[in-house]
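For this view, one protein chain was removed and the others were kept in their places.
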Amino acid sequence: MTSSREFRSQEIYVNMGPQHPSTHGVLRLMLRTDGEIVSDVAPMIGYLHRCAEKYGESGTYQMMIPYTDRMDYLAGMNCNWAYCLAVEKLGNVVVPERAEYIRILVGELNRIASHLIAFGTYGLDLGAFTPFFYALDEREKILDLFEMVCGARLTYSYFRIGGVAADLPEGWVKRCHEFIDFFRKRIDEFNELLTYNYIFIRRTANIGVIPANMAVDYGCTGPVLRGSGMRRDTRVDEPYGLYPRLRFHIPIGMGEKGSVGDCWDRYMVRIREMEQSCDIIKQVLKSMPEKGDVRAKVPKAFKPPKGEVYVRSESSKGELGFYLISDGTDRPYRVKARSPSLSNLCVLPAISDGMMIADLVATLGSLDIVMGEIDR
Amino acid sequence: MVTMPILENRFEENVVFSTVDEMINWCRLSSIWPMTFGLACCAIEMMAVGAGQYDLDRFGAGAFRATPRQSDLMIVAGTVTYKMAIRIKRLYEQMPEPKFVMALGVCASAGGPYYEHGYHVLKGVDKIIPVDIYVPGCPPRPEALFDGLLKLQEKIRHQKVLRRLTPQEKSVIDETTRKYELETQKLTPLPKEYQV
Amino acid sequence: MQIQELFEALKKKFGDQVLELATPASGEPSVTVSAQAVQEVALFCREDSSLEFDQLMCLSGVDYPPEHLAVVYHLHSSTKHHRLVLKAMVPRQEPKLPTVSRVWRTANWHEREAYDLFGIVFTGHANLRRILLPQDWVGYPLRKDYVFPTEYRGIKCHD
Partner (left out) sequence: MNDSYGVRHLQKHIWENHAFSHIFNADFLGFALMVIAGVALLTFVLVYGMVAVWAERKVAGHIQDRLGPMRVGWHGWLQSLADGVKLMLKEDIIPTMADKPLFILAPPLVFLAAFTAYAVLPFSSRAQLADLDIGVLYITAVTSLGVVGIIMAGWASNSKWPLYGAMRSAALVVSYGVPLGLSMLPVLMLSGSLSLQEIVGNQGGGILHWNLFQALPFMPLAFLVFFISSLAETNRVPFDIAEAESELVGGYHTEYSGINFSLFFIAEYSAMLLSCGVAATLFLGGYLPPAFRTLGMMGLPRLLAWLALGLFLLWRFTSFWERRQFSEALFFAVLTLAGLLLWRTFPHLFWFLTKTGVLFLVMLWLRWTLPRLRIDQMMYMCWKVLTPLAFVNLLGTSLWWMWAN
């Protein structure tokens, strides 16, 4: 008998990235492969390390807000929000009610926008081009709404410490309503096009399975953790803003097409979260006060008392936390961003053993990472 | 440019060669294939430009190629860090002539918001590769990218392919080449012990 | 459990190794432990049935010149729904403390990041190399006395 060792072919090292179409930015993966089978993956990050934490210490509290936009550039509003939450908790600022509602509105819209990109690029990773274009068309409508409130398409800086920069413009609520009503139907179309496609299911079900305990151990959060069947959502577990007033459902992976925690589950959690976000926006539009302050009075030289705080919030990628240390001056002593994508990515080497290259691409896409947030 | 060493820049200015040049330039400007190469936030806007609402393909520039060998335009979309700079330089060298570079957004143009304390941010991609078009904005709107593309087309339209260059044009090209060749020599490779 | 109870539980188990409970004017209170005991404390926090801190939310380095560097661990228990902030101070001259990357796997990259940006050495870490910056980078940028480089591999850093 010959042992399988004798049949082993030569293993080669392949460099995937930093310029590679499916690494979602400038991630570099070092693969050790035996033919099509990947035997080892080493992610290398830092190609987009833009020193955001240094900037946090170098400017005043307000000056950090634009840099948070550029961390997770797909969900700038959510990053703004997380940072502002931390500063507000540090300085005991109370946010007016209308501002809280507006925050939820733009935050959830941005979650949809971010998930749309995840949906579209996931299609691209698997070789389906058209979903990407459909997703971006819808996203443009959300960006139009954002442009109405803050004038920017991608880097909003709409949040201020103690509120938001400006009230909603006239006609915004109506357009938002129209968009949500239209978009709910559009999700079904997406499902027909990609989600329930036979080839798509074959490519994603039972691939890249992350068991729940492993997901927790590696610090995965957001859709990745929920895809593994854990009903964890910071919006419910540690509510912030006015989330306790809203009724919504946390979708989790249930292993419908394969086993719990596979790529399809993670993908599906995002699709269902878009539906839930639509519901949240509808509720908010209904219960939001017509008029009111959108910004608490916060001095320009904002000096929170000495202390430190770690505040987390649910960004579209998962738990986005900010660790702030104040030394009593108008500049933070230390700003640390705990980015969800970093922890979500670090699970990749653990699950990719014995995969094929195509599966690796599918798994990486289902983690939905953003390099700006990982490298900061 | 080294695409046609026998023919390039060797002919007098006359009706025939002006027309031929015009045709070649028209073909080049009508089919600018960009490289799928996103760095940061601006890459998302680049994706938006490629998508339905804006549709870069209308200009014949929608065939995003994943490999530098087949692309004409490198859109440096986003912040360039030192770790990435060396790779960008190599990607640029892998592209075939004639190649063009667009610095999309202020980060790629000059360091942008990361100019002051960005210890790891390259202050403008033009420090390592020659840039044809700078597009301002953080990130630039899709319309700005279109504007940059049209400007680039305008630039290509007036290039001399077969016709002889004037001494001034020649000196400008020589100087740029020399500058970036010097830069290339200065870039030291990663020390052996750090290579994986 | 409240922070006071957590502190007492740790104090009971580790005695002198748990140094103090700091309650700042605003924000969260934190428990300072001695740097050498970090690994045992972490393991206890994770394994003890009354604590069950299964999530390491965040691990950050902080620079307190001129003497100290600190490592801050933010723990959360997804079953008991309580959280704890652990702090460990290390001397700036020789910033060394044991790794917790075997207790929570997620600490692996966070520790590498702290090493990269602060120069804190985590003993026992399997792969303690720079993660964000290039391998041949000089200095630890998030330290308060960091001097910006003038040149990196032949590229001028400032005009």
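Note that the chains take the letters A, B and C in the order they are written out, and that residue 1 is the start of every chain.
One rule holds for everything that comes next: contacts are C-beta pairs under 8 Å (C-beta built on N, C-alpha and C of every residue); 3 or more make two chains touch, one makes a residue touch a chain.
Only a predicted model underlies this, so the values are computations on that prediction, with no experimental measurement involved.
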item: Chain not shown, its touching partners among those shown; value: A, B
item: Contacting the left-out chain in the complete assembly, out of A:14, A:94 or A:301; value: A:14
item: Sole contact to the chain not displayed, among A:124, A:143, A:209 or A:351; value: A:124
item: Interface residues of chain A (partner: the chain not displayed); value: 12, 14-15, 20-22, 35-36, 123-130, 133-134, 137, 193-194, 197, 199-200, 202-203, 356-359, 361
item: Touch residues of chain B, complete complex, unshown partner; value: 1-4, 23-24, 26-28, 30-31, 36, 51-52, 55, 57-60, 62-63, 65-67, 69-70, 72, 94, 96-98, 161
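Please note the rule applied: only the chains that are shown with their structure count from here on.
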item: Approximate Å spacing (C-alpha centroids) for the pair chain A, chain C; value: 25
item: Inter-centroid spacing, chain B versus chain A (mean Cα positions, whole Å); value: 31
item: Touching two or more other chains - residues of chain C; value: 132-134, 141
item: Shared-contact residues (touching 2 or more other chains) in chain A; value: 46, 49, 51, 54
item: Residues on chain C engaged by chain B in the complex (per definition of touch); value: 132-136, 141, 146, 148-149, 152-159
item: Partner chain A, residues of chain C touching it in the complex; value: 24-28, 30, 54-58, 60, 62-63, 72, 74, 78, 81, 85, 104-106, 108-110, 117, 130-134, 141-142
item: For the chain A and chain C complex, residues of the former touching the latter; value: 45-46, 49, 51, 53-54, 57, 89-92, 216-219, 230, 232, 237, 304-310, 312, 319, 321, 323-326, 333-334, 336, 338, 342-343, 346, 350, 375-376
